[in-house]
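Missing here is one protein chain; the remaining ones are kept as they sit in the complex.
This part shows chain A:
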Amino acid sequence: MAALRRTPPLAVVGTYLAILAYVAFALFPLYWLLKIALTPERLIYSDGTALWPSALTLENFRAVLFATDFLAYFRNSVIVSLGTAAATALIAAAAGYAFSRFAFRGKRLVIALMLVTQMFPLLMIIAPIYKIVAALGLLNSLTSLIIVYTAFNIPFATFLMQSFFDGIPKDLEEAAMMDGCTRLQALRKVILPLTLPGLGATLGFVFTAAWSELFFALMLIRSDDTMTFPVGLLSFVSKFSVDWGQMMAAGVLALVPSCLFFAFIQRYLVQGLTSGAVKG
(Lines give C-alpha, C1' and ligand atoms only; values in the text may rest on other atoms or scores of the structure.)
Protein backbone atom coordinates (compact mmCIF):
# COMPACT_ATOMS: atom_id res chain seq x y z
CA MET A 1 0.00 0.00 0.00
CA ALA A 2 2.75 2.39 1.02
CA ALA A 3 4.64 1.71 -2.19
CA LEU A 4 1.52 2.37 -4.24
CA ARG A 5 0.91 5.67 -2.55
CA ARG A 6 4.49 6.97 -2.80
CA THR A 7 4.64 10.09 -4.97
CA PRO A 8 7.27 10.07 -7.75
CA PRO A 9 10.36 12.11 -6.69
CA LEU A 10 10.04 14.35 -9.73
CA ALA A 11 6.54 15.40 -8.63
CA VAL A 12 7.83 16.19 -5.12
CA VAL A 13 10.62 18.36 -6.56
CA GLY A 14 8.12 20.05 -8.88
CA THR A 15 5.74 20.78 -6.03
CA TYR A 16 8.49 22.33 -3.92
CA LEU A 17 9.80 24.38 -6.86
CA ALA A 18 6.29 25.73 -7.46
CA ILE A 19 5.89 26.63 -3.79
CA LEU A 20 9.34 28.24 -3.75
CA ALA A 21 8.52 30.30 -6.83
CA TYR A 22 5.28 31.47 -5.26
CA VAL A 23 6.94 32.40 -1.95
CA ALA A 24 9.71 34.27 -3.77
CA PHE A 25 7.14 36.16 -5.82
CA ALA A 26 5.07 37.05 -2.73
CA LEU A 27 8.04 38.07 -0.57
CA PHE A 28 10.04 39.93 -3.19
CA PRO A 29 8.48 43.37 -2.49
CA LEU A 30 9.24 42.88 1.21
CA TYR A 31 12.81 41.92 0.37
CA TRP A 32 13.16 45.00 -1.81
CA LEU A 33 11.82 47.15 1.02
CA LEU A 34 14.46 45.75 3.34
CA LYS A 35 17.20 45.98 0.72
CA ILE A 36 16.63 49.69 0.03
CA ALA A 37 16.33 50.36 3.77
CA LEU A 38 19.78 48.85 4.31
CA THR A 39 21.44 50.48 1.31
CA PRO A 40 23.47 53.63 2.04
CA GLU A 41 21.90 56.74 0.59
CA ARG A 42 24.71 57.40 -1.93
CA LEU A 43 24.37 53.89 -3.43
CA ILE A 44 20.59 53.79 -3.90
CA TYR A 45 20.70 55.02 -7.47
CA SER A 46 24.09 53.64 -8.44
CA ASP A 47 23.18 50.14 -7.23
CA GLY A 48 20.02 50.32 -9.33
CA THR A 49 18.34 46.96 -9.70
CA ALA A 50 21.20 44.87 -8.36
CA LEU A 51 19.68 42.13 -6.19
CA TRP A 52 22.21 42.58 -3.40
CA PRO A 53 23.41 46.00 -2.08
CA SER A 54 27.16 46.61 -2.48
CA ALA A 55 27.29 48.02 1.09
CA LEU A 56 25.05 47.73 4.14
CA THR A 57 24.13 50.43 6.67
CA LEU A 58 21.73 50.99 9.55
CA GLU A 59 21.97 54.74 9.08
CA ASN A 60 18.45 54.99 7.56
CA PHE A 61 16.94 53.32 10.63
CA ARG A 62 18.89 55.57 12.97
CA ALA A 63 17.76 58.66 11.07
CA VAL A 64 14.11 57.53 11.05
CA LEU A 65 14.08 56.74 14.75
CA PHE A 66 16.01 59.72 16.06
CA ALA A 67 15.84 62.49 13.45
CA THR A 68 12.16 62.33 12.45
CA ASP A 69 8.75 62.23 14.17
CA PHE A 70 8.44 58.60 13.22
CA LEU A 71 8.08 57.38 16.81
CA ALA A 72 5.15 59.74 17.40
CA TYR A 73 3.44 58.57 14.19
CA PHE A 74 4.08 55.04 15.22
CA ARG A 75 2.58 55.55 18.68
CA ASN A 76 -0.49 57.23 17.14
CA SER A 77 -0.97 54.35 14.72
CA VAL A 78 -0.73 51.81 17.52
CA ILE A 79 -3.36 53.68 19.56
CA VAL A 80 -5.72 54.04 16.59
CA SER A 81 -5.30 50.45 15.36
CA LEU A 82 -5.65 48.82 18.77
CA GLY A 83 -8.58 51.08 19.66
CA THR A 84 -10.32 50.33 16.39
CA ALA A 85 -9.65 46.59 16.63
CA ALA A 86 -10.94 46.41 20.20
CA ALA A 87 -14.07 48.52 19.61
CA THR A 88 -14.91 46.77 16.35
CA ALA A 89 -14.39 43.27 17.72
CA LEU A 90 -16.57 44.01 20.72
CA ILE A 91 -19.45 45.46 18.71
CA ALA A 92 -19.13 42.97 15.84
CA ALA A 93 -19.08 40.02 18.24
CA ALA A 94 -22.26 41.20 19.97
CA ALA A 95 -24.01 41.99 16.68
CA GLY A 96 -22.80 38.77 15.04
CA TYR A 97 -24.10 36.73 17.98
CA ALA A 98 -27.50 38.42 17.78
CA PHE A 99 -27.74 37.86 14.02
CA SER A 100 -26.71 34.25 14.42
CA ARG A 101 -28.94 33.29 17.35
CA PHE A 102 -32.01 35.48 17.57
CA ALA A 103 -34.94 36.11 15.29
CA PHE A 104 -36.10 39.69 15.69
CA ARG A 105 -38.12 42.23 13.82
CA GLY A 106 -36.09 44.20 11.29
CA LYS A 107 -33.17 41.74 11.24
CA ARG A 108 -33.17 41.45 7.45
CA LEU A 109 -33.41 45.21 7.10
CA VAL A 110 -30.42 45.82 9.38
CA ILE A 111 -28.38 43.23 7.48
CA ALA A 112 -29.37 44.81 4.16
CA LEU A 113 -28.45 48.28 5.41
CA MET A 114 -25.09 47.05 6.60
CA LEU A 115 -24.44 45.60 3.16
CA VAL A 116 -25.47 48.86 1.52
CA THR A 117 -22.86 50.78 3.53
CA GLN A 118 -20.21 48.66 1.83
CA MET A 119 -21.31 49.73 -1.62
CA PHE A 120 -20.34 53.41 -1.59
CA PRO A 121 -16.91 54.59 -2.76
CA LEU A 122 -15.11 56.29 0.13
CA LEU A 123 -14.60 59.38 -2.01
CA MET A 124 -18.34 59.97 -2.01
CA ILE A 125 -18.71 60.11 1.74
CA ILE A 126 -15.51 61.78 2.82
CA ALA A 127 -17.09 65.26 2.65
CA PRO A 128 -20.09 64.45 4.90
CA ILE A 129 -17.82 62.57 7.28
CA TYR A 130 -15.47 65.54 7.43
CA LYS A 131 -18.42 67.85 8.22
CA ILE A 132 -19.70 65.56 10.96
CA VAL A 133 -16.27 65.15 12.56
CA ALA A 134 -15.68 68.92 12.33
CA ALA A 135 -19.08 69.65 13.89
CA LEU A 136 -18.20 67.30 16.75
CA GLY A 137 -14.95 69.18 17.23
CA LEU A 138 -12.96 66.02 16.72
CA LEU A 139 -10.79 67.10 13.79
CA ASN A 140 -7.12 66.42 14.38
CA SER A 141 -7.86 63.84 17.04
CA LEU A 142 -7.10 60.14 17.15
CA THR A 143 -10.62 59.56 18.53
CA SER A 144 -12.12 60.68 15.21
CA LEU A 145 -10.08 58.06 13.37
CA ILE A 146 -11.05 55.32 15.82
CA ILE A 147 -14.75 56.20 15.43
CA VAL A 148 -14.63 56.38 11.64
CA TYR A 149 -12.56 53.21 11.23
CA THR A 150 -14.80 51.35 13.65
CA ALA A 151 -17.92 52.43 11.77
CA PHE A 152 -16.42 51.33 8.47
CA ASN A 153 -15.16 47.99 9.70
CA ILE A 154 -18.22 46.92 11.68
CA PRO A 155 -20.34 45.56 8.79
CA PHE A 156 -17.70 43.22 7.45
CA ALA A 157 -16.49 42.26 10.93
CA THR A 158 -20.08 41.52 11.98
CA PHE A 159 -20.65 39.19 9.04
CA LEU A 160 -17.33 37.52 9.78
CA MET A 161 -18.27 36.99 13.44
CA GLN A 162 -21.76 35.85 12.51
CA SER A 163 -20.33 33.14 10.30
CA PHE A 164 -18.16 31.96 13.21
CA PHE A 165 -21.14 31.89 15.59
CA ASP A 166 -23.18 30.06 12.95
CA GLY A 167 -20.51 27.38 12.98
CA ILE A 168 -21.02 26.71 16.69
CA PRO A 169 -23.98 24.39 17.29
CA LYS A 170 -26.86 25.95 19.17
CA ASP A 171 -27.10 22.74 21.19
CA LEU A 172 -23.95 23.77 23.08
CA GLU A 173 -25.54 26.86 24.63
CA GLU A 174 -28.72 24.96 25.29
CA ALA A 175 -26.74 22.23 27.04
CA ALA A 176 -25.00 24.90 29.12
CA MET A 177 -28.34 26.45 30.02
CA MET A 178 -29.67 23.02 31.04
CA ASP A 179 -26.52 22.68 33.15
CA GLY A 180 -27.52 25.81 35.03
CA CYS A 181 -26.04 28.72 33.05
CA THR A 182 -27.80 31.94 32.22
CA ARG A 183 -27.55 32.85 28.53
CA LEU A 184 -24.69 35.25 29.32
CA GLN A 185 -22.84 32.60 31.31
CA ALA A 186 -23.31 30.13 28.47
CA LEU A 187 -21.94 32.73 26.07
CA ARG A 188 -18.94 33.49 28.26
CA LYS A 189 -18.02 29.97 29.37
CA VAL A 190 -18.92 27.89 26.33
CA ILE A 191 -19.40 29.97 23.20
CA LEU A 192 -16.71 32.62 23.63
CA PRO A 193 -13.80 30.19 24.06
CA LEU A 194 -14.92 28.48 20.86
CA THR A 195 -15.14 31.78 19.00
CA LEU A 196 -11.55 32.80 19.79
CA PRO A 197 -10.31 31.82 16.31
CA GLY A 198 -13.03 34.02 14.82
CA LEU A 199 -12.27 36.82 17.22
CA GLY A 200 -8.58 36.51 16.37
CA ALA A 201 -9.29 36.68 12.65
CA THR A 202 -11.53 39.69 13.11
CA LEU A 203 -9.00 41.50 15.31
CA GLY A 204 -6.25 40.80 12.80
CA PHE A 205 -8.31 41.97 9.88
CA VAL A 206 -9.43 45.19 11.53
CA PHE A 207 -6.01 45.95 13.01
CA THR A 208 -4.34 45.65 9.61
CA ALA A 209 -7.03 47.70 7.92
CA ALA A 210 -6.69 50.51 10.47
CA TRP A 211 -2.88 50.28 10.49
CA SER A 212 -2.58 50.91 6.77
CA GLU A 213 -5.44 53.37 6.26
CA LEU A 214 -4.34 56.58 4.57
CA PHE A 215 -7.35 58.31 3.07
CA PHE A 216 -9.34 59.32 6.18
CA ALA A 217 -6.16 59.94 8.18
CA LEU A 218 -5.02 62.34 5.49
CA MET A 219 -8.34 64.20 5.52
CA LEU A 220 -9.09 64.31 9.22
CA ILE A 221 -5.58 64.84 10.62
CA ARG A 222 -3.50 67.94 10.00
CA SER A 223 -1.12 68.42 12.90
CA ASP A 224 2.14 66.51 13.24
CA ASP A 225 1.46 65.22 16.73
CA THR A 226 -1.70 63.33 15.75
CA MET A 227 -0.48 61.97 12.43
CA THR A 228 -0.63 58.23 11.97
CA PHE A 229 2.16 56.31 10.34
CA PRO A 230 0.79 56.16 6.73
CA VAL A 231 0.35 59.95 6.71
CA GLY A 232 3.73 60.42 8.34
CA LEU A 233 5.31 58.32 5.62
CA LEU A 234 4.36 61.04 3.16
CA SER A 235 6.64 63.46 5.00
CA PHE A 236 9.58 61.59 3.45
CA VAL A 237 8.35 62.88 0.10
CA SER A 238 9.38 66.49 -0.38
CA LYS A 239 8.68 68.73 -3.33
CA PHE A 240 11.92 67.92 -5.13
CA SER A 241 13.03 64.57 -3.86
CA VAL A 242 12.01 61.36 -2.14
CA ASP A 243 14.11 60.05 0.73
CA TRP A 244 13.84 56.42 -0.36
CA GLY A 245 16.20 54.95 2.21
CA GLN A 246 14.45 56.47 5.23
CA MET A 247 11.00 55.83 3.79
CA MET A 248 11.81 52.13 3.34
CA ALA A 249 13.36 51.94 6.81
CA ALA A 250 10.16 53.42 8.24
CA GLY A 251 8.20 50.88 6.22
CA VAL A 252 10.22 48.01 7.66
CA LEU A 253 9.69 49.33 11.20
CA ALA A 254 5.97 49.68 10.50
CA LEU A 255 5.79 45.97 9.70
CA VAL A 256 6.95 45.07 13.20
CA PRO A 257 3.69 45.61 15.12
CA SER A 258 1.63 43.86 12.43
CA CYS A 259 3.95 40.87 12.64
CA LEU A 260 3.89 40.90 16.46
CA PHE A 261 0.11 41.18 16.47
CA PHE A 262 -0.30 38.20 14.15
CA ALA A 263 2.27 36.20 16.09
CA PHE A 264 0.18 36.87 19.18
CA ILE A 265 -3.20 35.94 17.69
CA GLN A 266 -2.10 33.16 15.38
CA ARG A 267 -2.67 30.45 17.99
CA TYR A 268 -6.30 31.55 18.16
CA LEU A 269 -6.52 31.33 14.40
CA VAL A 270 -6.01 27.58 14.56
CA GLN A 271 -9.23 26.05 13.39
CA GLY A 272 -10.86 22.77 14.26
CA LEU A 273 -11.44 23.59 17.91
CA THR A 274 -15.11 22.69 17.69
CA SER A 275 -14.54 19.24 16.26
CA GLY A 276 -15.88 16.58 18.59
CA ALA A 277 -18.59 18.81 20.01
CA VAL A 278 -21.40 17.12 18.23
CA LYS A 279 -21.89 13.94 16.22
CA GLY A 280 -19.37 12.80 13.69
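By our rule, a contact is a pair of C-beta atoms (placed from the backbone, for glycine too) under 8 Å apart; a residue touches a chain by one contact, two chains touch by 3 or more; residues count from 1.
What we mean here is this: contacts and distances are computed from a predicted model.
Per its UniProt entry, the chain excluded from the display bears the name "Carbohydrate ABC transporter ATP-binding protein (CUT1 family)", taken from "MaoC family dehydratase", "Carbohydrate ABC transporter ATP-binding protein (CUT1 family)", "Carbon-monoxide dehydrogenase large subunit" or "RimJ/RimL family protein N-acetyltransferase". For the options A:I44, A:I111, A:A175 or A:V252, the residue in contact with the chain missing from this view is A:A175. The set of chain A residues touching the chain not shown comprises 169, 171-172, 174-182, 185, 189-190, 193-194, 273-279.
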